[in-house]
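Sharing a structure, written as C-alpha cells. Questions coming.
All protein chains of the complex are present and in place, except for one that has been dropped.
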Amino acid sequence: MFYQTPLRTAVLLLFTLACIYAAFTAEYFGVEILTEIIILAMIVLALDLVAGFGGMVSLCHGALAGVGAYIFAIFTAKLGLHPLLAMGIAALITGAVSWVIGTICSKTHGIYFIMATLAFGQMAYSFVFESSYLGGDNGMAGIPRLDLSMIGIDLFDSKQFALLCLACLLVAYLFAWRILTSGLGRSLVGIMHNEKRSRALGQNVVQIKAQVFALSGLILGLAGSLSAQHIMFISPNLLSWTHSGEALVIVILGGLGTLIGPIIGAAAFVLLKHEVSNYTDHWHLIVGIILIIVVMAGARGIYGEIEHRIAKRCAKRVQKEQAPKQAKEKTKEHSLSHAGLKKEH
Amino acid sequence: MLEVSDLCKRFGALEVTKNVSMRLEKGERRVILGPNGAGKTTLFNQLVGEIIPDSGSIKVNGQEVGDWSVEKRARFGLSRSYQQNTLFDGITIGESLGLAAAVSTSKSMWFWKDSLQDADVKAIVRDTAEQVGLEDNLGARVSDVSYGIRRQLEVGLALATRPSVLLMDEPTSGVGPEMIGAFHRLLGRLSRELTIVIIEHDMDLAFDVADSMTVLNYGEVVFEGTPGEARESEMLQQIYLGAWDDA
Amino acid sequence: MDISFWILQLLNALQLSMLLFLLSVGLTVIFGLMHFVNLAHGALYALGAYIAASVAASMGYWAGVLVAPFAVAVLGLILYQFLIKRMRSSGPMAQVLVTFGLIFALLDITRLIWGDLALALDVPELLAGRVSIGGIEYPVYRFFVMAVGLVALVVLHLMLTKTQLGAMIRAGVDNDKMAACLGINVERLFFLVFCVGCALAGLAGAVAAPLLSVVPEMGVDILIPTLIVIVIGGLGSLKGAIVGSLIYGFVQTFGAVFAPQLASVMIYVLLALVLVMRPSGLFPAKGG
Partner (left out) sequence: MKKVAIAAALTLGAFNVANVSAETVKVGMLLPYSGVYAALGNEIEAGFNLGLQEFGPDLDIEIVKEDSEADPGKSLAKARKLVLQDKVDVMTGIVSSAVAGALRDFVHGAKVPLMVTNAGNDSITGSSCSPYISRFSFSNSQVNGPMGQWVYDQGITKVYTMAPDYTAGHEMIEAFTKTFEAAGGQVVGSEYTPFRKTKDFGPYLAKAKSSGAEAIYTFYAGGEAISFVKQYDSFGLKSSLPLMGSGFLTSPLYVNAEGPAAIGVKTVLHYVPTIDSDMNNSFVQKFQQLNEGRSPSEYSVAGYDAAHALALAIKGGADDRESIAAAISKVSFTGPRGEVHIDPASNNIVQPLYVYETVAEGDGLTQKVLAQLPTTKAPADGCSL
C-alpha cells in the first residue's frame, strides 16, 4: 500500500528545491536539461503508478506521452486552439487512448502484457510515421508555448518554462498520490498482490486496471504537451519503443513502487547520460552496464535502497528501545519497514 | 438461496462433476464430504465462476449467475475461502480486510477518497477481525505471520465481503485442535441469515455444524440428507466414514 | 499477375518465415523452459552475423557459418554464468531490464569492435545462382535458408519428442520443480538450453547475413519482429514459434503485395487482435 511517508515528502521537497536552485543558477543548457529531467520525471511517475502499484509493466508509456505531444501539436499548430485548452484536450485524449489500451491489455499478464503494450506503442509510432497530415518522418514544427504573459510569466524564458514544468510535476505527483490513496488505488495494489483473490472478493479487475492506466495516461498527456512546448517541435522519434524502454529503466533505477524514486531516477539517468556522452560516443555501453549492475544488485533502485536502509536502522532502534515488549510490536516493525517510515513514526 | 442443477464438467476423459444438483435454503449450513479427488473444490470453482461448467445452472437467490464473471458473482453475495491460502502477501492484515470490506460497501472504485480510511470500511474490518480473532494482528504484514493466522485471514477475507452465501473450502486444513475449536465457535457466532457451504474433513466439526450434508464421490452426489441420516447411512459408514477413520 | 508470380511470393513468404523461425525458436525454447525473457536475443543474432562475416572474410563462408553459432554459444555460456543464472528467480520485469541493458552494451561493443560501416558476407559459390522449377527462377540461397529452418524444426522436434534429453526438457517446461524432484539436473538442463538458444541466434545471424546487411543496428531492428512472432505463437512451444513465424512471414509478404502502406501497421494490429482473443498467444506451452 502506498503511504506518503515523511521521508518521501522530504525527498520531494529536496528535489523541488534543487530544481529551483538549478533553474536560477544553471547556464542555458543546464536549464534545458533540467526541463528534460522534469518532463521525463512526469512520464516515469505515470509509469510507476501502473507498474509499481498495479504490476502493469507498460512498454508504451513513452509512446503515449508522444501521443499527448502530437495531440497538443495538432490542436495548436494545426487547428489554432489556445495552448491551455489544447493541453487539457491532450491530457483527456491521451487518457482515453490509455483507457482503451489498458482495457485490452489488462486481460494479459507478465510478458504478454509487456508485449501487448509494446504492440500498441509501435502501432502509434507506425501510424504517426506514415501520416502525411502529421508530417510523417519530418515531424511538426511551429508548436507554440503557453502564453502566461498576462500574469507576468514569460514561458519563452527557459527558466520560467522549467519552473512551470516543475509545478506540473508537483501537481502530477499530488494527483498520483491521491489516486494511490483512494479506493481505486488501494484496490489496484490488492490486484497486484493477488489478482485471483481480488476477483474472488468481487473487485472489477479489468476496470480498476484500465482506469488507473487511463489516469496514468492523463499525466502522460500533460507531460507530452509540455515536451512538445519545450522543444517546440515534435517528430515520430518521440514514440519510439526505446523511449518506453528507457522509462522503464528509469523507474527501476530510481525505485519501483515508491513514486518519488522514479523522479530521482529520471534526474540520475539524464545527468548520467549527459556526463558520459561528454566523454564518449559510446554512452550506451556505460548506461547499459550500469543498468545491469543496478538491476542485479537487488533492483531496489536508488531511492528504494535509501528507504530500505533508513527503515532498517529505525527498526533496529525501535527494537532496542522496546525490547521487552516484543511480540505485538514486532509485527508493527514489519509493516514499518515495508512502508518506509509511517506517519505515526 | 443457492440452487445448483445438473452441473456437469469434464476435463478430457475425466468427468469431474456429474449432474450435481443441490438446493440450499436461506441460512442453511451444508457440509460437503467426499474423499480426495471427489470434485469438491472443482465444484466450488464452478459455483464462483473460476471454472466454467459444461452444462447446468447455478442460481443465487433465484438469480441465474452461471454466465456471470467471478467478480460479478462475488459482488452479488457469493463469497468463498480457499483451501490453499490465497492472500495479499505484501500488505497488512488490516489492509487486506479493508480491501474486502471496500467491495461490500462499494468503495473499492472510489477514485478520490481513501477506502481504507472510510468509517464503514473500518467498522467492517474491526468486526471481521474480532469475529476471526485477528484484532491484535491488523498491522502485521500477511507474509510475516504464522500459518494459523493466515488461515484465519483466509476466512476473514471471505467474511469481510459481507456475503449472503459463503463457501468455505476446508477452513481448518492444516491447523491444530485449538484452532478448530475457535473456528467452531466462530461458526456459532455467525448470523443465521448467512447461507454456508463448507468442505470439511474434520468429522466432529462437520457433524456438529451441518444442517445438511452432501457427499460427493467421483464427481457425483452419492448422498444428501441430514447429519442424522448420514450417521445412519450404512453405505456411507462403510464406504466413506470407515475409510476416513483409517486414514 | 500469373500463377508463377504467386508461387514466387509464396516462396518469399516461406523464406522470411523460416528466417524468423530460426531466430524465434531459440528465444521461445529458452522462455519455455526457464521463463526467462531474453531481449538481447537480437543482439546475439547481430553478433552471429558479425562473427560470421569476420571469419568468412579470411576463411570462407562455411567456416563463418560454423564458427558463428559456436562463438555465440560461448558468449551465451559466459552470460549464463555471470548474469542469467542470478536472474532466473527474478520477475519478468527485472529480466526484461537486464537484457535491455545488454542490448545497449552489446550494440556498442559491436560498434567498438567492427566500427559503424557495414560488413560484407557474400553467398558462397555453392549456393549462388538460381534454380529453375517449372519456369520459376528462385535464388538457391533462399532455398538454403528455408532448408536450414526446416532442418532446425525437424531436429528440434525429434530431439524434444524422441530423446531422453527432450523428455527431460519437456518435463522441465511442464514443471521444473517436479523435474528436479525426479532427479533431473535442472540447472544443467537450463544451461544447455540457454547455450543452444544462443547458438541458434548465432546461426540465424550467419544465415541471414548474406541476405541482409551486417550493420550494428540489425539486432535491434530484428528484435521486435521476433517478439511479435513468439507472442502471437505463444511462448515456449515449438509449434507456437513455427506458426507465429508463418503468420508473420505471410502477413508481411502478402501485405507488401497488396497494401505496402499498411504492411507495417498490419502486423501490430494482428498481434493486438491475437492477444485480445488469446491472451497467451495461439499455442502457449503449459507453464507454471
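First chain written, first letter: the chains are A, B and C, and each begins at residue 1.
Following the convention adopted for this analysis, a residue touches a chain if its C-beta (ideal position, glycine included) is under 8 Å from a C-beta of that chain, and two chains touch if they have at least 3 such contacts.
Not measured: the values here are computed from a predicted model.
A.B. asks: The chain left out here touches which displayed chains?
C.D. replies: A, C
A.B. asks: Have a look at C:24, C:54 or C:252 and name the one touching the chain we're not showing.
C.D. replies: Result: among the candidates, C:252 touches the missing chain.
A.B. asks: Using the touch definition from the top, which of C:141, C:191 or C:283 touches the missing chain?
C.D. replies: Only one listed residue reaches the unshown chain, and that is C:141.
A.B. asks: Looking beyond the chains shown, say which of C:88, C:111, C:239 or C:278 touches the absent one.
C.D. replies: Answering carefully, the residue with contact to the hidden chain is C:111.
A.B. asks: Just the residue numbers, please: which parts of chain C touch the chain that's not shown?
C.D. replies: The list for chain C reads 1-2, 5, 8-9, 12-13, 15-16, 19, 111, 115-120, 122-123, 129-130, 137-139, 141-142, 210-218, 221-222, 225, 252-254, 256-257, 260-261, 263-264.
A.B. asks: Tell me where the left-out chain touches chain A, residue by residue.
C.D. replies: 27-29, 32, 36, 126, 129-130, 136-139, 141-145, 154, 156-158, 227, 231-235, 237-238, 277, 281-284
By definition in this document, only the chains that are shown with their structure count from here on.
A.B. asks: Taking the mean of all protein CA atoms as the centre, name the chain whose own CA mean is closest to it.
C.D. replies: Chain closest to the assembly's C-alpha mean: A.
A.B. asks: From the centre of chain A, which chain's CA centre is farthest?
C.D. replies: B
A.B. asks: In whole angstrom, how far does the Cα centroid of chain A sit from the Cα centroid of chain B?
C.D. replies: The answer is 41 Å.
A.B. asks: Roughly how far is chain A from chain C, going centre to centre by Cα mean, in whole Å?
C.D. replies: Each chain reduced to its C-alpha mean, chain A and chain C end up 33 Å apart.
A.B. asks: How many angstrom between the C-alpha centroids of chain C and chain B?
C.D. replies: 48
A.B. asks: Mind pulling the chain B residues that touch 2 or more other chains?
C.D. replies: none
A.B. asks: Give me the residues of chain C that touch two or more other chains.
C.D. replies: If we look for residues of chain C contacting two or more partner chains, we find none.
A.B. asks: Show me the residue ranges of chain C that touch chain A in the complex, using the header's touch definition.
C.D. replies: Contacts found on chain C: 31, 37, 83, 86-87, 90, 92-94, 96-98, 100-109, 111-112, 220, 224, 227-228, 231, 235, 261, 264-265, 268-269, 271-272, 275-276, 279-281.
A.B. asks: Report the residues of chain A in contact with chain B in the complex, numbered from low to high.
C.D. replies: Spelled out, the residues of chain A in touch with chain B are 1, 178-179, 181-187, 189-190, 192-194, 196-205, 207-208, 211, 215, 328, 331-332, 334-335, 338.
A.B. asks: What part of chain A is in contact with chain C in the complex they form?
C.D. replies: Of all residues in chain A, those touching chain C are 51, 57, 104-105, 107-112, 114-116, 118-120, 122-123, 126-127, 130, 241-242, 245, 248-249, 252, 256, 282, 284-285, 287-292, 295-296, 299.
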